[in-house]
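A single protein chain has been removed from this complex, and every other one stays in its place.
Let's look at chain A:
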Amino acid sequence: MTSTVTTTVTTTASSLWWQPMTFANNECKGFRIGALQLYLQRQAKQWLIATDTIHDDEKVPLQQHNLEMLPGHLQPQRYMFTKSPNVCRLVPQLLDRPVVVKTLQPVRIPPGERATFYISSPVCIGVVLPASEVLKSELILTDIAVQRLSDTWFGPSTQIGELCYADKTHARHSKGELKVRPHRAITPVHIHNLSEQMLAMDKISIPVPYLTLYGDLDGSLWTDSLTIQHKSLLSLASFKIDKLDITKPQTSTLLSPPRKTAEKHSLIRAFTDMLSD
């Protein structure tokens, strides 16, 4: 049997798309987030989740569609309940491994100079049912990567190092040039070249599992910023994560905490090779 999909409404979703949504019985919604097409349907005793991939991911901001039913060609995951909860949230999360990004053009930082780059990385979308009368505590149904990045190895040799994801960046240095993309989180990276030589940078490792993710009012995603002080090619780059001060009033809201907490020494070891010359 082939099912027909009827799109009744197509809207650009609210900028705060991570807010809870209420689903009526049998209500079905589709979300387009970057290259990911996500479908959710609530039925009396189950939640259905299906995903699909789109190739043209850059042009469209997050969209929401109301559907009559899930597309017939997809095989949904079923989550069974005695009585299905009616509230659902989409929670963006940073990836589980560091992302090594290559700059599209070679970047040079002269001795003594500072530079700030805004580097984005794709996120995962967690489908979460918040705590309610039916559920005692919050329940994460699934965690889906918006974009499948290629694997890469980051380390001094094929024996020592760690597996990361590979991506490319424009390494933009002005906030004004940044596009609002709901499927990518922006990490501000401050680099201070304290050495006496020109610092050449063609790739950089962003330790996203150690960063906190925040959502802005315009729907853009931001992480904690990184500060790297480069002293010489032979020495360790001193590195720190600048946490956002959440006690001060601001427009950002905390969306997901870091996946991993690093010990002080392990963090230094992990990012010894952060900059490549």
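By definition in this document, contacts are C-beta pairs under 8 Å (C-beta built on N, C-alpha and C of every residue); 3 or more make two chains touch, one makes a residue touch a chain; residues count from 1.
Methods note: contacts and distances are computed from a predicted model.
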item	value
Among "Membrane protein", "Small-conductance mechanosensitive channel", "2Fe-2S iron-sulfur cluster binding domain-containing protein" or "Chemotaxis protein CheA", UniProt-listed name of the chain not shown	"Small-conductance mechanosensitive channel"
From A:28, A:62 or A:100, residue that would touch the chain that is not displayed	A:100
Of A:152, A:169, A:220 or A:256, the residue in touch with the unshown chain	A:152
Interface residues of chain A (partner: the chain not displayed)	100, 148-154, 158-159, 161, 163, 166
